[in-house]
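Only one protein chain is missing; all other protein chains are in place.
Labels for the chains are A and B, by order of writing; each one numbers its residues from 1.
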Amino acid sequence: MSSTVQSTGRTWKKPPFIANPVLRWGLLIATVAYVWWAMTSLPFDWDRIQDGVPRAIRIFKGAFPPSFIRGELLFDGFMESIKIAIVSTLLGLALSVPIAFASASNIAPKWLYTIGRGVIIVARSFHPVIVAILFVKAVGFGPLAGILTLTVYSIGFVAKMLAERIEEIDWGQVEAIRAAGGATFVTLLYAVIPQIMPRQIGLSIYQLDSNLRASAIVGIVGAGGIGSTLLNAFGRYDYDFALAITLCIIGVILVSEAISGRIRRNLW
Amino acid sequence: MLRIKELVKRYGDEKAVLKNLNLEVPGESVVSIIGASGAGKSTLLRCINRLVEPSSGSIELNGTELTKLEGKALRLARRRIGMVFQGFNLIDRLTVMENVQSGRLGYLPAWRAVTRKYPQEDIDRAFHLMERVGIAHYADKRADELSGGERQRVGVVRALMQEPEILLADEPTASLDPKTSRQIMELLRALASELHLPVLINIHNVNEAKEYTQRIVGMRFGRIIFDGEPTDLNNDAMDEIYAGVPAEERGGAESNTHLREVAAR
Partner (left out) sequence: MVATTQPTGPDAIAHREWSRYTTKERWRRYGVMALVALAVVWSLSTINIIWPWLWDAPEQMGDLFARMFPPSLDGWKDIAWTLLETVNIATIATFFAVFLSLPIALIAAQNTTPNRFTLWLGRFILVSSRSVNTIIWALLFVAVFGPGVLAGILAIIFRSLGFLGKLLGEAIEEIDRAPIEALESVGASRFKILIYGIIPQVMPTFFAVSILRWDINLRESTVLGLVGAGGIGIILQGAIDTFAWQTVATILLAIIGLVIIGEAISAYLRKKVI
């Protein structure tokens, strides 16, 4: 095939991503201006940053090879993290179920729904580290603050997801039990719980994994577990021990993620 | 001239899908390949432009041996072979013009491809071809906004933008309604004669094959068992090609007689 086509002089340009030119250029200029403003207004301490490279070299030299000499400390830290995760998951789940029912718009009356959603929003808005600081102030340093923190953290996630699942249930099953004369409690037991159970079990396992991750960081503000050990190592410039801890955290998280992923795949 | 000799394709240790297949397509002829599903039609077409790797044998296009090419040489050979797909295979989120111009990607420098600054002659050719098939007014539309027939026209124009030496069409009408599918077949026939382009069409619908092409190749179990003009394709030949295949799946020709029988009762 060979054919020369008469040029019609017609041109073609890709139609712009945003059709309105004012909006298009406005957004572009706004973005550039914002980035420039943000970068210049942020208080960078350039003198200190320039020290960064030699410091980084010193830190990495200090960190290699990772030191497992204080293995016992490391092991105790992890055990404490795991205990915190287990207790807080169970406590969180126990509290999440009623809160989830209270926050499901198809089950709870309006006033209860408002309260339930409020609790969830507050629990979700604060990063666990902030919650941890408050609990450390209230109940002192140690794993108790960690447990309370992660309980709140669990409520924020599990109650929200479970409430969404409850709102999606097949209402026909509820009507069937009601038609058979079931009381409210019996209706919940026979028509609602069976529908949400698989999700609840999946969420529980996910949350255990999630709490284990989070328990590694709440320790940084004094709420017990491996995070406290890590912060101490950093504070004492024991970078080789800090690296060993970090590597172990990565390892434990990977293993825990794999186990929780496998269990959840089998469930769903 | 396309010349295929002793072509074999085998997936792993399984039985060969194509068995010592020989086929010649001289310039400017429209050839349709019919056969039950699983006969190896699609594999044959994909072996020609090496979307499927042939196990052995030779495929020669206008003097170039295609089976041994690698890397850049393979890409240069591919751009000489246009292909039209059953599922259109357009890039949904790009405009019709970009889809059409993607047919030139084998020729285009990378910076032009990235910036969408296509050469003027490519744009002229694109508008010319799009006008020819009736989709020029859609140039700035996104490909997923078009109907099936329009999308297949974009697919045809994309293949023609390559200035191909041969056009392969893999079930080009199987995803279309009967009316649109006849329009596309008519278009392929007309374009073949206007552009003096050999066209190889895999087709399920035997009636369309008979109506729009001058030569029909029948395949069964990876072999060519019929090769002749539409008038030669009698009931015996049909039975051989489709032996054991239920009438409804014989792609039109037989099912019509079947319907007539039902009507006669």
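The criterion applied here is as follows: contacts are C-beta pairs under 8 Å (C-beta built on N, C-alpha and C of every residue); 3 or more make two chains touch, one makes a residue touch a chain.
What you see is a predicted model; the values in this text were computed from it and never measured.
**Student:** For the chain that's been dropped from view, list the shown partners it touches.
**Tutor:** Hidden chain, whole complex, touched shown chains: A, B.
**Student:** Just to verify: which one of A:Leu74, A:Ala102, A:Ala163 or A:Ala216 makes contact with the chain not shown?
**Tutor:** In the complete complex, the chain left out is touched by residue A:Ala216.
**Student:** Considering the whole complex, which of B:Ser37, B:Asn62 or B:Asn89 touches the chain not shown?
**Tutor:** B:Asn89
**Student:** Mind pulling the subunit B residues that touch the left-out chain?
**Tutor:** 49, 51, 74-79, 81-83, 85, 87, 89-94, 98, 102-106, 108, 110, 113-114, 155, 158-159, 162
**Student:** Please output the residues of subunit A touching the missing chain, sorted low to high.
**Tutor:** The list for subunit A reads 34-35, 38-39, 41-45, 48-49, 51-52, 55-56, 59, 79-80, 82-84, 86-87, 90, 121-122, 124-127, 129-130, 133-134, 137-140, 142-144, 147-148, 213, 216-217, 220-221, 224, 230-231, 234, 246, 249-250, 253-254.
By our rule, only the chains that are shown with their structure count from here on.
**Student:** State, to the nearest whole Å, the distance from the C-alpha centre of subunit A to the C-alpha centre of subunit B.
**Tutor:** One centre to the other, that is 51 Å.
**Student:** Provide the residue numbers of subunit B that touch subunit A in the complex, in ascending order.
**Tutor:** Against subunit A, the touching part of subunit B is residues 95, 97-98, 116, 118, 120-121, 123-128, 139-140, 160, 163-165, 195-197.
**Student:** Which residues of subunit A touch subunit B once you look at their complex with the stated criterion?
**Tutor:** Within the complex, subunit A contacts subunit B at residues 1-3, 5-15.
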